[in-house]
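Every protein chain but one is kept in place in this view of the complex.
Entry: chain A
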Amino acid sequence: MIRLILHRLFYGLVTLFVVSLVVFLATQALPGDAAQAMLGREATPERLAALRDQLRLNDPLAVQYGSWIAGIFTFDLGMSYAANMPVADHLAPRVTASLSLMAIAALVATPISLLLGAYSALRRDRALDHGTSMATLILAAIPEFAVGILLILAFSTGWLQLFPAVYAGSASDVMRDPRQLVLPVATLVLAVSPPIIRMMRASMIEVLESEYVQQARLKGLPERTVILRHAGPNAIGPVAQVIALQLGWLAGGVVAIEFLFRFPGIGLALMDAIDTRDIPVIQAVTLLIAVVYIVVNLLADVVGLAANPKVRVSSR
């Protein structure tokens, strides 16, 4: 199993390399460069030339990419063109802000989804089950920013005025007014939950129909014990992988949500960096998102393997 994990890790690194190369080339394909984007209409030829020199945009592409990747190995992400400071310093408060948002969303979404999925399974084919099923299907089909807009209309600017519509604080202090986090967190929760709920329901139904649950019931155990001790834990195993994947999605999904709510995290930093053609920042953020994806996938695999004795043994 260790070998399998090492194997996966190696491919993860290769994936990261490819991602960085693709993103680098893609940013080169965008019209205009950082110097032009920064100067905008003030871009007289002299000022452009001076800034390009300063940012070393005149070096050949291979050299630019090479010096960047060399920096990565020494944990130096380079300098942000736009912010004129090290990328790591520029991004640190934003990464923390985004992680806080994602962590809260994960902590809210996971237990609620598991409970709702399990409950739907127990109430199979009743009104609640059908309602949940329909709602999750609809939510899964709507893009997350549309969900966010609807939430803002319903709970902030339109129907009920309960929560702030945008985040008006700074990245270094996200907890100052937690009410501002309610709508972005709710949007993320609604976006990640449906697959978890559906998977939990399916898994629970399968387990409830299994022989050992029947056996437990026949033994005369109280239904409470059957569900909490026997069915529940066994149903969660297969769901863990889905949870991990959904949490991985959060890293990317947070981009659109942050823009909508003006939340100063990595998503807004990425949009900003694309606007200003700030390639070091674009690279850093996309790599970060890719790393989260790869790590989460790896964890999901490990959990899946650990939960399945057959695989665990055969791949030794």
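Criterion: a contact is a pair of C-beta atoms (placed from the backbone, for glycine too) under 8 Å apart; a residue touches a chain by one contact, two chains touch by 3 or more; residues count from 1.
By definition in this document, contacts and distances are computed from a predicted model.
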Just to verify: the chain that's not displayed, which of "Peptide/nickel transport system substrate-binding protein", "Pyruvate,water dikinase", "Aspartyl/glutamyl-tRNA(Asn/Gln) amidotransferase subunit C" or "Cytochrome c oxidase, coo3-type, subunit III" does UniProt list as its protein name? "Peptide/nickel transport system substrate-binding protein"
Please pick, from A:194, A:238 or A:264, the residue that touches the omitted chain in the full complex. A:264
Contact residue for the chain not shown (choose from A:19, A:152 or A:266): A:152
Sole contact to the chain not displayed, among A:77, A:106, A:171 or A:247: A:171
In the whole complex, not just what's shown, which of A:28, A:161 or A:225 touches the removed chain? A:161
Note that chain A touches the chain not displayed via residues 30-32, 36-44, 47, 80, 82-84, 90, 149, 152, 156-157, 161, 164-166, 168-172, 259-262, 264, 268-269, 271-273, 275-278, 281
